[in-house]
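A protein chain is absent from this complex, but the other protein chains hold their places.
Labels A and B are assigned to the chains in the order they are written; within every chain, residues are numbered from 1.
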Amino acid sequence: MSARGELPGWADVALIPALNLIVALLVSGVVVLIIGENPLEAMWIMLKGAVGSIKGWGYLLYYATNFIFTGLAVAVAFHAGLFNIGGEGQAYFAGLGATVVGLSFEFLPWPLLIPLAILASALFGAFWGFVPGYLQAKRGSHIVITTIMFNFIASSLMVYIINYWLRPVGKMAVESRAIGSFDFQTFDLTGAYIPSFRELTLAIFGYRLPSTPLNPSFFLALAVAWGVWYFLWRTKLGYEVRAVGANTDAAIYAGIRPQKIIMVAMAISGGLAGLLAVNEVMGAQHRLVLEYVQGAGFVGIAVALMGRSHPVGIVLAALLFGLLYQGGTELSFAKPEINRDMIVVIQGLVILFMGALEQTFRPWLSALLFKAED
Amino acid sequence: MTPAQDTPAIELIGIDKRFGPVHANKDVNLTINQGSIHGIIGENGAGKSTLMSILFGFYHADKGEIRVKGQPLRIKSSSDAIAHGIGMVHQHFMLVDTFTVLENVVLGAEGGALIGPALAKAREALAHLAQEYDMDVDPDAIIGELPVGLQQRVEILKALFKGAETLILDEPTGVLTPDEADHLFRILGQLRDQGKTVILITHKLREIMAITDRVTVMRRGEVVANFETKKTSVEELAEAMVGRRVLLHVDKGPAKPREVVLDVRNVTWKDKKGIARVDNVSFTVRAGEIVGIAGVSGNGQSELLDVISGITRPTSGEIIFEGKSIGELADPRHLREEGLAHVPEDRQHRGLITSFDASESAILGWHYDESLGHGFRLDRGKVVNRTRKEMEEFDVRPANPLLKSGKFSGGNQQKIILAREIARDPDLLIVGQPTRGVDIGAIEFIHKRLIHLRDQGKAILLVSVELDEIRSLSDRIIVMFAGKVMGERDATANERELGLLMAGVNKEAA
Partner (left out) sequence: MLELFLGAETLSSTIRLSVPLILACLAGLWSERSGIVDIGLEGKMLIGAFAAASTAAFYGNAWLALLVAIVVSLAFALVHGYAAINQKGNQVVSGVAINMLAAGLAVVLGNEWFREGGRTPPLPEPARFMPIDLPGFSALYDVPVLGALARIVSGHSLLTYITIALVPLTAWALARTRFGLRLRAVGENPHAVDTAGISVARLRYQAVIIAGVLCGIAGTYIATSLSASFVRDMTAGRGFMALAALIFANWRAWPALWACLLFGYLQAMGTRLQGVKFGTFEIPVQFINMLPYVMTVVLLAGFIGKSIPPKASGIPYSKDR
């Protein structure tokens, strides 16, 4: 709008997210107060639980790995002007890719099988994102509704597949058999099994880390975050994705076909969400478990909004949410009165303030800033 | 007859309105007599629609007073205006497409919690009005399924049903066929004869001459003249509307036109509703000349540019570019590679991406070029360096390729676009509104640059609503009106002649 209403870049990138986070935390603090606990104490327990020990850090980074993937997924779609609520289903379906490839090609050596299974995760996720993208581009179905529907379809489909196809005969738990194993004494790695850092340090250095599911997928997540940055800002296709999202008319003028870009962006978005399977299925649970995504796909929305859809911001926001998740778990142990779902409340508040009420602070913030300048 | 007859229906006194930096109405005074048809004429952006929106309570004036039948009123919303007998037919119809005619008519005038009685009353009233004014409409028809002419009739009926004594029509004939327009004028005449007051906003001189009693001319937010229609002429109105502008002085030698580069043959483009926005247009542009397309905005120029640049396909007709028909294969990327560059009319919404930094806007449309990075890569260093060079050559300020495109002034944005489009040495440059919202210094620069390109032997097609710009740059001038080519003149054509053509009056043909 008018030049006066515009905020300087730093305020947009750092101040508004920070302010929104503070408000979200304040409101959460009120909820903690309502249930008769001390918010500051709760905060302290969360912090200590997450960053006060190696174990805490391990879990924090493990959660963050998931959130980096799903956050990037939402962000890439955002850049193309699309709202992908389907990260949950895309990640879930991707688990099938990792598992099926992992189990079918069990005989392959792991240096071959692990990349293959990673690729399968991405491709299965990409497929589950591409279809809604295709329907939006070619048939005009609204992406938001279609991706929601695809979450539910994935949910039912996976119950069926896991239950009827992947569940070993005679086993009660609805999950696949293990996709591999690792023996830290003999360094014997089979299948598409990504050993945890604990297992690796034990095998290599004989050092015993606290038990956490953190595994090398974390580095994959960082590499992928860099890759997404490179794609969006250093490739021609990434340029086209951003152009369509920022100004479709200008993109058409430039000879870019929005339909193609929508499908490409949704496939990439789905693929990124699909990589969550690498951390969870291959790296943490080593099998396909029912409903294994556990809402991480939705956390991605909060992470992408908080991180301003920029990979650096997303990594930081993912770490923050990793902290909240790990801290929240510790908090619920230390204070059973405060349920772990407190994190979901904070998440909801972040999405509300960062996404839907984004404009709320802007007017008075810019008034404040310009007043200071005058 | 009655003393009330002497009180003006509407008086606007000292109306002033700004939208941010735009001064849409400057101290406007206007008196509209009862039982008359009053025309308000002016080019697009002259402030006519804003003024009427203020009268209708859709916007609020910053200053000024509105009197209806001598009574000073505070019109806070459209419902106040309606309550005081003012009705408005907007340029974009305010109808609900999925509703029936009756439902549309009663919306806002239901009279009670249930709509049954209002619908019955409206049905009766409609039948009555249909008889009185020859405005037959099926009350149960769905609006979206009616042709535009009938939709407009519903708008009028809606206003009358709500008791309008004064009816404002904003560019009512823009969407109508000539027959429909004639019918509308008959209706308006009958309304006046029944004692209603009609305010007609238009930029078409012919309509003013045909049906109005009085006419007010607006230019750049101000009232510049009032006439009694009988005592004025098309020429006088055209002059008042366009104004006597100082011809910008551009140094240029005579053109040396060579071979035909662009040959547009019988091109027609119809919109979704089937109305021909570009209507059987033919012309050529040669290498080494500037052809200017003049016209009041909204007469098909934008659509013509879209068709030529490959953004939309023509409904019929053929375009030959350098001997090749681009009819079927046309897409912007293809054409660009063939040597057609395009500076779009709408800088902010098409020419660049305001949220991108300047260097990224400076490669829009060329972003895939090998010189900017091999294969899939986009080499940031190359992009920025290239932009920096272009910025220096075109004196863009600040010469900072990393600044957001939206933060540059209009003139500098336009320079970035122009630099981008001519960097690849195109054979044909099509330019839409090159200096709209651009400061004087930049205008001069851009004009010189265009002449320079012409002298290098490029073909240039220039579209502008600024008549003086067309006149100072063009070697040949084509005037468009209602999608059609009204005529072609050489650079020596005088302002009045062009003004008449722009208003849809062709003396030669008549």
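The working rule: a residue touches a chain if its C-beta (ideal position, glycine included) is under 8 Å from a C-beta of that chain, and two chains touch if they have at least 3 such contacts.
The structure displayed is predicted, hence computed values, not measured ones.
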item	value
Residue touching the undisplayed chain, where the options are B:Leu107, B:Ala210 or B:Ile320	B:Leu107
Touch with the omitted chain, as defined above, among A:Ile145, A:Ile204 or A:Ala223	A:Ile145
Contact with the hidden chain (one of B:Leu73, B:Met94 or B:Ala225)	B:Met94
On subunit A, residues whose C-beta touches the chain left out of the figure	31, 34-36, 83, 85, 135, 139-142, 144-146, 148-150, 152-153, 155-157, 159-160, 163-164, 298, 301, 305, 336-339, 341-349, 351-352, 355-360
Contacts of subunit B with the absent chain, listed as residue ranges	56-59, 77-83, 88, 90, 92, 94-99, 103-104, 106-110, 112-116, 118
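We adopt the following convention: only the chains that are shown with their structure count from here on.
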item	value
Subunit B-facing residues of subunit A, complex	1-2, 233-240, 242-243, 246-247, 249-250, 252-256
Touch list for subunit B against partner subunit A, complex	20, 309-311, 331-334, 336, 342, 344, 346, 349-356, 360, 363-365, 367-368, 372-373, 376-380
